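One protein chain omitted, others in place.
Chain IDs A, B and C follow the sequence of writing; residue 1 opens each chain.
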Amino acid sequence: MKETAIKELTKVELKNPILIEGLPGLGLVGKIATRYLIKQLKAQKLAYLYSPHFPYFVLVSKKGSVRLLRGTFYFWKNDNGENDLILFTGDSQAQTIEGQYEISNRILDFAQKYGVKFIITIGGYRVETDKPKVVAAATSQALLDRALQANAVISPMGSPIVGTAGLILGLAPFRKIEALCLLGETRGYLPDPKAAKSVLEVLMKILRINVDLAGLDAEIAKAESMVARLRKIEEKRMLQAEEMRREEDKKITYIS
Amino acid sequence: MKETAIKELTKVELKNPILIEGLPGLGLVGKIATRYLIKQLKAQKLAYLYSPHFPYFVLVSKKGSVRLLRGTFYFWKNDNGENDLILFTGDSQAQTIEGQYEISNRILDFAQKYGVKFIITIGGYRVETDKPKVVAAATSQALLDRALQANAVISPMGSPIVGTAGLILGLAPFRKIEALCLLGETRGYLPDPKAAKSVLEVLMKILRINVDLAGLDAEIAKAESMVARLRKIEEKRMLQAEEMRREEDKKITYIS
Amino acid sequence: MKETAIKELTKVELKNPILIEGLPGLGLVGKIATRYLIKQLKAQKLAYLYSPHFPYFVLVSKKGSVRLLRGTFYFWKNDNGENDLILFTGDSQAQTIEGQYEISNRILDFAQKYGVKFIITIGGYRVETDKPKVVAAATSQALLDRALQANAVISPMGSPIVGTAGLILGLAPFRKIEALCLLGETRGYLPDPKAAKSVLEVLMKILRINVDLAGLDAEIAKAESMVARLRKIEEKRMLQAEEMRREEDKKITYIS
Partner (left out) sequence: MKETAIKELTKVELKNPILIEGLPGLGLVGKIATRYLIKQLKAQKLAYLYSPHFPYFVLVSKKGSVRLLRGTFYFWKNDNGENDLILFTGDSQAQTIEGQYEISNRILDFAQKYGVKFIITIGGYRVETDKPKVVAAATSQALLDRALQANAVISPMGSPIVGTAGLILGLAPFRKIEALCLLGETRGYLPDPKAAKSVLEVLMKILRINVDLAGLDAEIAKAESMVARLRKIEEKRMLQAEEMRREEDKKITYIS
């Protein structure tokens, strides 16, 4: 494996498939959202993507077995709608600049092979907020409008979209593929299922599919209690520091 | 896209074209100068340069659309003079050592295709000064003389010229292309339209073309007021630090 | 040498060979264990592996001669058992991400050439402990069971195995090769022959070969006395720091 390679696990016929991409990044928003969707839709594995630009370790999975880092393509047959889905998520972003371009291009190669005309990438958008909005950018006005109608807001001009979620949008037009990027606002320093849920709400409106999002609420509660705990620890630390400063002040006051 | 690639947007016949290059760097001098020239001359787009050595993010442009980082070649038909112009600027320098050489070579390939015999690269030159001079280096004495006659000063021996503006001069002689580098003196830590203007004054003399530089004055005023504001903040911070030190001294004085 | 290359030193016929890999890493466990095995079995050199991804220096060996960094394959004819051994160790891990994948793949190429069906990689597993256990991960349940029966414990799910010892397990299944990873628990900051001995005890049970491990005891005693010395230095330093703090406290006490 000298270059990024895709290993197909099965062959399927897909009906006007839309590709949804969500790799780990800010607040893990892309990965949490895509993984949840895969689980709820009972999407099936389609192919693995391996790359020498992933980090050079393997993961021990359940029962002591081991596997390379990889991305996985899943597919879902949408019996009631116009578009089947291909979903892509994975363990890691590429670790080199060239690898970032290479992996985005391999994902687009695979999309083209299945006749994909429309891609949605998912990620996080760093912001200090309690009510995460969903920020959208797209390769065409029509696509962006669909996102705005689904309650997304327009991405501020000049802001960069880093990593695969961004590069796919930059590279897709060269292949006559349309692409939309949905970024859930997040503080970004902890896994953020709340931002992932916001993205999925927008996504479901755009795709006109129905997925029960209640399963994310337990994860959100857990994440929020962790944030609360971290905040308490931080406050305590600050109180102690304050206390110490006052003690110091007293000493100095005694002196003078 | 495994390597740097150029996508041509149109075909034109150009008359003894001169290539002017200005990518972002110290004080953004090269980019500000080249962009201003493009705007004033109403130069038209000729080609895009894409590279997997640019940073791996995309930019959200106006109205939520997205594009890859890129360089852009423009052309300008000089009806009254001997030389048409090709102008090159872009979003970023290459991020890897090999990428720096690769992009400079692709720019030279493109220049050769249009029969370019003379290249001028533009950048900043770090120096603490209020009256920025323009520093010149060239692949031939004749070329350097033209710059000196246009009020540039000679670059001190042994000083390095970093990035594309320098590498082009290093690589051009292998293709029998002459190249001149004009560096505007700048403090370098903020966009510096004043240095860009100095460079354009020299450039206009060399090229014997006339461009109204008044449009840069507003940008210069804005940049200077920002510098003044930063200086005031800095002074205030130093005064406060001084004050605190004195307070500390008083305490100690009380003690002894 | 633009890529990793193997230079064969001799040709041998090997009987169902098992490959054992141990490069430098945490606590040097893999290298110490493999090197000790090579010495005790009087294994012979089979091939060198060179790579432009090793660090760019050479080592001065005995008598002022010099050699490139390299890996070395050894072989051992097992007259009383079913499997001959190929043993691989070396001076260094690869220094780049792509190099890590390339070297692991070249090792697998070589293993395939000799019809290897089973690989065991050896390394260290960071943990604060005085009684190092041996942690195992494998490409199949049957293989893992063999390790568990030999007193290894199962690797916790989700933990990464970094470097060649891990990548070989990730890449082996693509070549229909089974692989087992044995990691000796170690603090990791000093060469750890004790962890290496633990690994060898497990390995000998798995391979049903007998190697006298007493020779490692001298190394273990030396390592332990060095740890003890370092601890004393550390304790002394902490006592001095404590002393200084008390002296400071006295001064302040005098004041108040």
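Note that a residue touches a chain if its C-beta (ideal position, glycine included) is under 8 Å from a C-beta of that chain, and two chains touch if they have at least 3 such contacts.
Note that the structure is a prediction, hence the values are computed from the model and not measured.
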item	value
Shown chains that the omitted chain touches within the full complex	B, C
Full-complex contact with the absent chain, from B:T34, B:T72, B:S92 or B:T139	B:T139
Touch with the omitted chain, as defined above, among C:K42, C:K63 or C:K131	C:K63
Positions on chain B where the hidden chain makes contact	94, 97-98, 100-102, 105, 136-141, 144, 154-163, 166-167, 169-171, 179, 181, 252, 255-256
Contacts of chain C with the absent chain, listed as residue ranges	1-2, 52-69, 95-96, 99, 251, 254-255
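By definition in this document, only the chains that are shown with their structure count from here on.
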item	value
Fitting chain A to chain B on CA atoms, where both chains share a sequence, rotation angle to nearest 5 degrees	90
Greatest separation from chain C - chain, by CA centre	B
Chain closest to the middle [Cα centroid of all protein chains]	A
Averaged-CA centre spacing for the pair chain C and chain B, given as whole angstrom	51
Of all residues in chain B, the ones touching two or more other chains	none
